[in-house]
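A quick write-up on the structure given underneath.
Removed from the display is one protein chain of the complex; every other protein chain stays in position.
Which chain is which? They are A and B, in the order written, and residues in each are numbered from 1.
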Amino acid sequence: MSLLEIRNLSLSIRDFEVLKGVSLSVASGEIVAVTGESGSGKSMTALAVMQLLPEHSLTSGQLTLDGTDLLASSEAEMCALRGHSVGMVFQEPMTALNPVKTIGDQVMETILVHRAMSPADARQRARDVLTRVGLPADRFPMSRYPHELSGGQRQRVVIAMAIALQPRLLIADEPTTALDVTTQAQILDLLKGLVADYGMGLLMITHDLAVVADMADRIVVMRHGEVIETGPTVELLADMKHPYTRMLFAASAHQVALPDAPAPDPLLQVQGAVRDYRLPRTQLFRPAGHFRAVKGVSFTLNRGERLGLVGESGCGKSTLTRAILGLEPLQQGSITLDGEPVFSGTRPNLAVRRKM
Amino acid sequence: MSRNLILGAMLSSLVVLAALVSFVWTPFDYTAMNIPAKLQTPNATHWLGTDHFGRDMFSMIIVGARTSIAVALVAVGIGMGLGVPLGLAAAARKGSWLDELIMRGNDLVFAFPSLVIAILITAVFGAGAINAIIAIGIFNIPVFARITRGAALSLWEREFIMAARVAGKSATRISFEHILPNVMNLLIVQGTIQFSLGILAEAALSYVGLGAQPPTPSWGRMLADSQTMVSFAPHLALIPGCAIIVTVLGLNLMGDGLRDWLDPKLRVART
Partner (left out) sequence: MLRYSLKRLLSLVVSLAVASLVIFFVIEVAPGDPASFMLGINAQPDTIAALRTELGLDVGKMQRYLNWVGGMLQGDFGTSYTYRTSVSTMVADRLWVSLPLAIYALALSTLIAFPAGIYAAARRGKPGDMAVMGATQLGVAVPNFWFAMMLVLIFAINLRWFGAGGFPGWDKGVWGGIHALTLPAIALALPQAAILARVMRSALLDILGEDFMRTARAKGLSRRQALWRHGVRNALIPVLTIIGLQFSFLLAGSIIIEQVFYLPGLGRLVFQAISSRDLIVVESVVMLLVFAVITVNFLVDLAYAAVDPRLRSRT
């Protein structure tokens, strides 16, 4: 008997059929990935398990967690289960935390709401769990507020809140979609580690097929509220039975057929671009400090060429782009389009700007 | 269109209509005193009764509507006319000295409630409807400036504005061609609300004698006059009071209804 059993789950919201006879299961220690395009009903399935569906929802079918019939449970019973037997991590870490409460309080709240421990023990457990998710005490005391953390760090706090009571099932709805690539990898490793340590079942909703291939023990492919295909990862990837599944995976492996690069003919020249931001004054009589967002970047873009500007968040790509468009001035360096400078002094040349 | 909007529009139009009608016709001369007919409760001849001088209440009410509406309307006009450009300018030059100046100016005016401004002006220039207009109008300026700036600031971050900047449009042109139309809905709703607040403010100022002076009738002054007689002639207070309530209620309902109706577009301006 699996940890989570969903059989023939149908969901309609105000007469719109969102889920049609969905069946899947998750066993303890197993990672099941639910994937598909937007609108396929993946998130709704997750919300159905938590019974956090929007108003005017009608569900039918079977939904059992460790033998408990979730659809027959009262709201009070569901409250007892949420956070205790099943935890959930959502997509948007930037807005998932209450801005006016400390991270310590928020993690402790999961524990205290279920009266699982005394406040002193809860505090200790919260501290341990925060360290376990990669937020050690010296750099991340419990008195930190969410706005002092980055997106990846906030997501770790959300995970900490979800696993504080070592639930048997963890649901993650697109947990890394809003994060940049390096952080994504770290969060996914964290989740894998937690599953191994705690023996939890993980139901992972994601549209990122690379993640699916890498992490999942079993894959469930959904489309328009129905399960199209399901099976163990290795088998499914080797032999995709449904044409839709094939199309989905083919699309992700798609490579754009680029035409041959023409002979180099410089169009846009960026030389030694430096962009400084003035920091607010910290002391009344000292001059304000500077933050160097772009540090002497140079490159040339030729006519007919496609240039990709890639990097993590905070690396300065958007700042540089705005400077190229003439929306922000440079402190040093130059940018010319077809030989004409984008800036004269600090004022943008509108004539040049209009050519972009 | 919601019920609010329809009901509100009906009530408001009723009052405006009454005010307009009063220019061409009133059942009785609103200044004519008729002592033998004093303190009558509503009846067939005098539809809303008479006051302590025998003047017809109905006539006084509809002429009083003129004062309330005129004062509130011009005051909102001043507030919008000066406040909106200030707000646009502040948002266009966010963080600059101009922005700081406008914001500090706003805060300063907010420290002077309309009543206090009216006191200041009246002490030096004497009482009258014009002073009421100025006092209420001045207080409206920071209201509109702040709302416009707030909405404009979020719009400046939007991509279609960035596109306009890249295309080479100046900040002033962007403010008027792109930002202003998008905040218009918000301003219409706020304008209605400020209008209703203006009616209340005018009534309060007239009540204490700082607004329109006799013989110009005003609902607030009618209430002040009725005070000593309210125990035996309550209609003298009830009728002007209800006139105020109906007008303000109508405007507020209309404002709410407008906000709901324009909501999808409001969300563009707000987010």
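Everything below uses one rule, namely that a residue touches a chain if its C-beta (ideal position, glycine included) is under 8 Å from a C-beta of that chain, and two chains touch if they have at least 3 such contacts.
In this text the structure is predicted, and so the values were computed from the model without any measurement.
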(request) May I ask you to name the displayed chains that the omitted chain touches in the full complex? (result) A, B
(request) Return the single residue from B:72, B:129 or B:253 that touches the missing chain. (result) B:253
(request) For the chain that's not shown, point to the residue among B:12, B:40 or B:122 touching it. (result) B:122
(request) Just the residue numbers, please: which parts of chain B touch the chain that's not shown? (result) 104, 107-108, 110-116, 119-124, 127, 196, 200, 203-204, 207-210, 220, 223-224, 226-227, 230-231, 234, 237, 240-241, 244-246, 248-249, 252-253, 256
(message) Counting contacts across the full complex, list the positions on chain A that touch the omitted chain.
(response) 50, 52, 75-76, 79-84, 87-88, 90, 92, 95-101, 109-110, 113-114, 145, 147-148, 158, 161-162, 280, 282
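Definition applied: only the chains that are shown with their structure count from here on.
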(request) Provide the residue numbers of chain B that touch chain A in the complex, in ascending order. (result) 162, 165-168
(request) Using the touch rule from the top, collect the residues of chain A that touch chain B in their complex. (result) 325-327, 350-351, 353-354, 356
